[in-house]
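One protein chain is absent from this view; the other protein chains keep their places.
We call the chains A and B, going by the order they appear; numbering starts again at 1 in every chain.
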Amino acid sequence: MTSQPATVTGGGPAVYRPRPSAWPRRALVWTLRLALLGALLGTWEWMGRTQGSQFTFPAATDVAASLIELLSDGEVWAATLVTLEAFAIGFGLALLVGLTVGMLAARFTVADRLSAVYLRILMTAPLAPLVPLLIGLFGIGLTSRVALVFLFSVAVIALNTRTGILNVDRSLLQMSTSVGAGEWLTFRRVRFPGAVPSIMAGVRLGAGRAVIGMVVAELILVQVGLGRLISIYRGRFQAADMFAVVIVILLIGVTILLTVKWLERRMTVWKE
Amino acid sequence: MEGVGAPVGSSRPLITIDSVDKHYRTRSDADLQALDGITFDVRDREFLSILGPSGCGKSTLLRIIDGLTSYDGGSVAIDGEPVTGPGPDRAVVFQNFALLPWATVLDNVAFPLEARGLGGRERRDQARAALQQVGLSEFEDHYPRTLSGGMQQRVGLARALAVDPRVLLMDEPFGALDALTRTFLQDELLNIWSRDRKTVVFVTHAIDEAVYLSDRVVVMSPRPGRVAEIVDVTIDRNRGADVRDTPEFNELVGHMRRVLRDFVSDGETAA
Partner (left out) sequence: MRALTYPIRAVYRHAPGLFTIIPLLLLWELVGRLELIFVLPPLTEVLAAGWELITSGVIGENVGGTLYALAVGLGISVVFGVGLGIAMARYRLVDEVLGIYVDVLMSAPVSAIVPVLVLIFGTGGESIIAAVVLFCFFVITVNTYSGVKEVDENLIEMARSFSVPEHLLLRRVVLPGALPLMLTGLRMGIGRSVNGAIFGEMLVSVVGLGGLLILYGSRFQFDRLDALILMIVGTAVLLMTFFEWVERRLLSGRFEAGDEREA
């Protein structure tokens, strides 16, 4: 299992890479993996055919068929773009604001004290309840969704940025003073590069939360994008189609996260 | 430049340390005295070691000389000028190397020059020259993590030499290295030093290292750190590795060991 590196910021999981297995073992592992997947899909199929109905619990094959149909149909792509629009703008803003606030909080105690409470609230409180409020404020358009994505992700970015800058190796800072580097040079060459791993971890976590925010907004708002498709299919009791859209959303989320993880690895190449 | 076999340094004091005290305030608001009445001179172009057990304040003293830490009583002056902060006349070599892991070896060595405002080409050229002095020219594009501990410390040394300081301050520079590397680097250091004869203040807790490298050794007592004794190393400057087997060498080591041992047995903790 490849869990996330345990930086000061990441969640508990330590870095773990499965030791390279010898050929027979790899074959065994993959066989078991696929067998498990097969068993699950098989159970799903069986349950769908015998227990559920096409209205409440579609069989796996039906869902697969819907998925293929969906992907070849243009509608899903248009809906995806609409959905992603909120993500892109919201996450973009969160990066901007989060990085700025994080850096300010690391540098100025006043900024730190002021922002601490709000960041904590945004990190620990359930934000879904804010959706009706946002709807009341901004209506059911893009703005509410962007706002939710922003609120979901800005805090973790800011906090990780702050921690990263504050926790730079003290001996390096001492060296920098000793060598006569001014504050700006020290920031450019020591504090900021040293903070990058933590910042990237924050970006990764932020991306995850932004995706969640995007999904939550859509499902509750149901007016646009993939959320709307889900609502339509649910209303028409087209369970298989609804399932298929859900899978599309999941794929989008996973893709975004994998991309960010890759980016994170690229930017921390100098670490052991 | 004086020749290799020349008499011990010139006798003119470059660094004057007079009755320096240093106090710390602990978490529970108690007063901890790290240094008490430290007084000695460092002569121009001499290699002087500060020897003492862990916790005696020798690293603190070095930081005071560099201007990184303030002091509470007495005075510290270099060439007559009191020390108020770090300056271009001093450079430090750190125990755990303090290299920027995200910068190449060359950029690491050039960093102090960048701090002085030198342009890119100029500082890289000077950095290259320094790297050549320590024999690491081929590694200029490497990242620190690809180098061994000994090599990393040589980069640290190159960085200190790159600014051509009057005083080289070395804070247990070989403390984080294994014994074999340490011996090798001691010789390297003497080689490099003999070319230029900068003034060196070398902090260590290893007696043989202090005797091997220095002209004089300041022996310090455990906290509160005081100057216990200043020992002249009367061995010829033209030393080889075999000097460690000579009776003079071992007499000096033995003497210092006894001085240090007396502190511990006097009940003063070395922590």
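Following the convention adopted for this analysis, contacts are C-beta pairs under 8 Å (C-beta built on N, C-alpha and C of every residue); 3 or more make two chains touch, one makes a residue touch a chain.
In this text, all values refer to a predicted model and were calculated from it rather than measured experimentally.
Novice: What are the shown chains that the left-out chain touches?
Specialist: A
Novice: Tell me which residue among A:70, A:103, A:156 or A:190 touches the hidden chain in the full complex.
Specialist: Here the residue in touch with the unshown chain is A:156.
Novice: Where the complex has a chain not shown, which of A:59, A:101, A:130 or A:200 is the residue touching it?
Specialist: Per the contact definition at the top, the residue touching the missing chain is A:130.
Novice: What subunit A residues would touch the chain not displayed?
Specialist: 1-4, 6, 8-14, 16, 18, 21, 28-29, 32-33, 36-37, 52, 56-57, 113-121, 123-133, 135-137, 156, 159-160, 163, 202, 205, 208-209, 211-212, 214-216, 219-220, 230, 234, 239, 242-243, 246, 249-250, 253-254, 257-258, 261
We take it that only the chains that are shown with their structure count from here on.
Novice: Counting only Cα atoms for the centres, state how far subunit A is from subunit B in Å.
Specialist: 50
Novice: State the interface residues of subunit A toward subunit B in the complex, per the touch definition above.
Specialist: 171-172, 174-182, 185, 189-190, 193-194, 196, 270-272
Novice: Give the list of subunit B residues in touch with subunit A in this complex.
Specialist: It is residues 66, 68, 86-88, 91-92, 94, 96, 98, 100-103, 111-112, 114-116, 143, 145, 159, 163 of subunit B that touch subunit A.
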